[in-house]
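Just dropping this structure here.
Of the protein chains in this complex, all but one are displayed in their positions.
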């Protein structure tokens, strides 16, 4: 299974480059610029469109939608609802990134409402996924206080509860649709020190799930493998988080399907 | 004509550095940081002020205003109206960047309202300018689906309809005031792969049109030539869009009028 899966990672990246998907990213103020550059480097066409006045209409045009609650407000939440509903109505996949959803009552309610709108994929750090599955977590602010390993059972539970693919990202990523699961190794210790890295990855998952034919689980594995391979390559050329941030963009822009296939560290779980 | 025009590009950059204009940039969340750094590198003083509570008052203080609808909302549109009106009342030039204005009904209406407030300069990609002139375009999201060449007739038409200078930017830029036209070559294929490049250029046009004595057409040609020369220089030192983005800032900060004059590729059209 794994070799076929890894081979499909490379093919999917090449397909993405040949037919750039239009990805509507509703993300936070911190991440917008970096996420857009990551999507452009991967070959996708990002569009940051979130106002309630147009978010739903635009979702009808987009190939996929991603929703990240990092810098949430009531007005933006309206736009998120409109985009998620329109994605559902138009049969477009959408990805939820429930940033620090456990931190405040406002955020908990927002995450619950978005979850009820049936995301295709949920991507978060370990603390976020554990809390979303109803488990106790050590999360504080936007950084994870738990290991991915500790969150695997929560991810399985959440996937079965929601019918979504659940991706827990960290030192070694874990992705499950409740039936099939995989772990993706690689990356760099600098990645959690670069702000918006996870938010940008959510955007990339959106780009990959927009590429047919695929299952959301395979597409998510591919996006995560692409990110990890680029991270590993970048780490060897970087002197710190500042250089890591921009070299990652160069590396991602130069990555092709063959290299991705050769270097991806995906194992069944 | 051309050699005098090119010589005036260099003089205008030197003048901008000696007397930094205060440029009020109402731009999108993706572009704000990069646009501010581009304006600082060119020698201008950018100020990102957009709230309806103060946008009009601030426009009275600024040397020029730029308005970009990339991440639009109703509230921000109020601020844009206030700033454009105040610019007009105070005899200050203002620049419109109608990002993806054809994508949704909300955006189309916003662009039409702003156009009615008589911008001094309109800068967009080919799809945006074609759609603004009422022509069919292949635009989708924020990236152009058309070549600059195809948009030249639309630009001429739009300039005559609106009395604005119209700049279509892309592989070779085209600038017209309806009477005089020029093409500006140079730049790099990495530029459309760096998000907010075009939005930052809109800010730079604002800085150049603030420098008297000049005509808006000459000032726009100068700003575009400055951007293209910096882009060409940067391309030879960059390994991808990540390194391009920051090296462009270094190159622009080091550019002077003599080099700009020597390297600008401006031809009458």
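Which chain is which? They are A and B, in the order written, and residues in each are numbered from 1.
The criterion applied here is as follows: a residue touches a chain if its C-beta (ideal position, glycine included) is under 8 Å from a C-beta of that chain, and two chains touch if they have at least 3 such contacts.
All of these numbers come straight from a predicted model, not from anything done at the bench.
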Where the complex has a chain not shown, which of A:16, A:59 or A:72 is the residue touching it?
A:72
Kindly state which of the options A:17, A:107 or A:160 is in contact with the chain not pictured.
A:107
Thinking of the whole complex, not just what is shown, which of B:72, B:157, B:210 or B:251 touches the missing chain?
B:251
Extract the touching residues of subunit A with respect to the undisplayed chain.
28-31, 33-34, 70-74, 100, 103-107, 140-143, 193-196, 239-243, 245-246
For review purposes, identify every residue of subunit B that touches the missing chain, sorted by number.
22, 29, 32-33, 36-37, 40-41, 45-51, 53-54, 57-58, 61-62, 75, 245-251, 253-254
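As a working rule, only the chains that are shown with their structure count from here on.
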Round to the nearest whole Å and give the separation of the Cα centres of subunit A and subunit B.
33
